[in-house]
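Note that this complex is displayed minus one protein chain, with the remaining chains in position.
For clarity, chains are labelled A, B and C in written order, and residue numbers in each chain start from 1.
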Amino acid sequence: MKTGRLEAFSDGVLAIIITIMVLELKVPEDGTFQALNHLIPKFISYLLSFIYVGIYWNNHHHLFQIVEKVNGKILWANLTLLFFLSLIPFSTAWMGENHFEQNTVAVYGINLFLCAVSFNIVQKAAMDSEGKDSLIAKAIKNYTKEMASTALYLIGIAISFFYPKISLILFFTVAIIWLIPDRRIEKQVKH
Amino acid sequence: MKTGRLEAFSDGVLAIIITIMVLELKVPEDGTFQALNHLIPKFISYLLSFIYVGIYWNNHHHLFQIVEKVNGKILWANLTLLFFLSLIPFSTAWMGENHFEQNTVAVYGINLFLCAVSFNIVQKAAMDSEGKDSLIAKAIKNYTKEMASTALYLIGIAISFFYPKISLILFFTVAIIWLIPDRRIEKQVKH
Amino acid sequence: MKTGRLEAFSDGVLAIIITIMVLELKVPEDGTFQALNHLIPKFISYLLSFIYVGIYWNNHHHLFQIVEKVNGKILWANLTLLFFLSLIPFSTAWMGENHFEQNTVAVYGINLFLCAVSFNIVQKAAMDSEGKDSLIAKAIKNYTKEMASTALYLIGIAISFFYPKISLILFFTVAIIWLIPDRRIEKQVKH
Partner (left out) sequence: MKTGRLEAFSDGVLAIIITIMVLELKVPEDGTFQALNHLIPKFISYLLSFIYVGIYWNNHHHLFQIVEKVNGKILWANLTLLFFLSLIPFSTAWMGENHFEQNTVAVYGINLFLCAVSFNIVQKAAMDSEGKDSLIAKAIKNYTKEMASTALYLIGIAISFFYPKISLILFFTVAIIWLIPDRRIEKQVKH
């Protein structure tokens, strides 16, 4: 099975996730700037999640550029990833609605963490399927970024019950780490 | 007529169905974990339906890999399938909203059953169109899975008026039966 | 400019239109069958509109199979078509919400009529662009179906102020006329 339709379907789901989040920015009934001010926490949440979904699309794109075939394992790992990503509009809105209250930031962090774990499982399944000499096995040899972001997620979740705003900063930090598309893969594509 | 655009359109509809279901997880107004607890039945419904739509995408994908041409019959059979699938967000939300009450589980089961029937009609239309010596005719010779799941749907619907939770278990069981992509088709592709 | 991305974009918009209509089937708060009964007018409206959007996707698909290049005119004619189609979820829901009241059926009919007019403009723009000896010019020589459905739309709109249910029957009739994909085009593709 080729990767074409899996990529198309994932693109569709990611495009919808990234766009329906804006529906949670409920339109205020009056036209004052104060009414807009109330939306600022929701807007910040939206911005952060938009960046995250953008990063996942990006990395997904990069990953499947060097994966050649899809098997059942990759397929279901990918659907698991899409499932946790599909919960992001919910956890984003809940966090924004409640002005970054502790519980909501914790749940948001857990959601991000589960997305990251799922992505790693997709990557692992792809590496197993492609074999040791494949492009992907050569590309992904160290996991510094993965380990750093896992650590930041876990610290962020733990801290959220005391200083939710510091957690947010940590989650923004993880996003920045991943903003740059995965050079490990780009190098392999060039070879 | 080639299958490309039918697949693209179906992918689009399936991607939207699987994603808008999450909009029914209404964001609680307060940030307590109790508020999240109330959403558990909705969440379980969402999870089950996500798996089902994922399975349909999967099997649809497999089926149209070995179908070469699309005629009017296949096209309308496919639209009928998409119609019943498009009702899943509704029946899922109704069931979750009402905590798996009898009627709602029955309607959910009927919805799943109608999707299954439609999928079989699509498959049948494709087999008629491709002919007896086609890959698809060779691939789909026995209907054990189809018959087992039909039986489980019907039992699930009947039982739902008395023990809706057992029905749910049956519907999860059907999902597990179908989790593995259709090996009958994969074998034919390899030949 | 090739037709690929215009088709992909139109497919995307049509897939979303056909799917978000189901969001208007508001989930009842109780789990009784009476609650479902109240949704029957909305459900019938949804079914009719689903068929119509399905037909437009179908015919759009057929049309652009024999169109080779896209110019600015075709592009904007196509966007006009998508605009009127995008209003169908609204007019469908208004009609269903108000149990096929006169005004709402009239507006629904006008919406369908405007979609039909736009589709004819797209077709005309494509014929002008492709030239007299093109496949499309050969395919579309008579307009019996177009004229019949225009007449039925106009009668349906006029009658709706007195007998809205007869209008609905007329609109269903037009749908049935178009259910079969355009054989005029299929013939040309075969040659």
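FYI, a contact is a pair of C-beta atoms (placed from the backbone, for glycine too) under 8 Å apart; a residue touches a chain by one contact, two chains touch by 3 or more.
In this text the structure is predicted, and so the values were computed from the model without any measurement.
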{"item": "Residue touching the undisplayed chain, where the options are A:Trp57, A:Phe119 or A:Tyr153", "value": "A:Trp57"}
{"item": "Contacts of subunit C with the absent chain, listed as residue ranges", "value": "1, 5, 8-9, 12-13, 15-17, 20, 23-24, 72, 75-76, 79, 82-83, 86-87, 89-90, 93-94, 97-98, 101-104, 107"}
{"item": "Contact footprint on subunit A, counting only the chain that is left out", "value": "7-8, 11-12, 14-16, 18-20, 22-23, 25, 27-33, 36, 47, 50, 54, 57-58, 61-62, 65, 179-181, 186, 189"}
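In the analysis below, only the chains that are shown with their structure count from here on.
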{"item": "Distance-to-centre winner among chains (Cα means, whole assembly as reference)", "value": "B"}
{"item": "Gap in Å, rounded to a whole number, between the CA centres of subunit C and subunit A", "value": "37"}
{"item": "Multi-partner residues of subunit C (each touching 2 or more other chains)", "value": "none"}
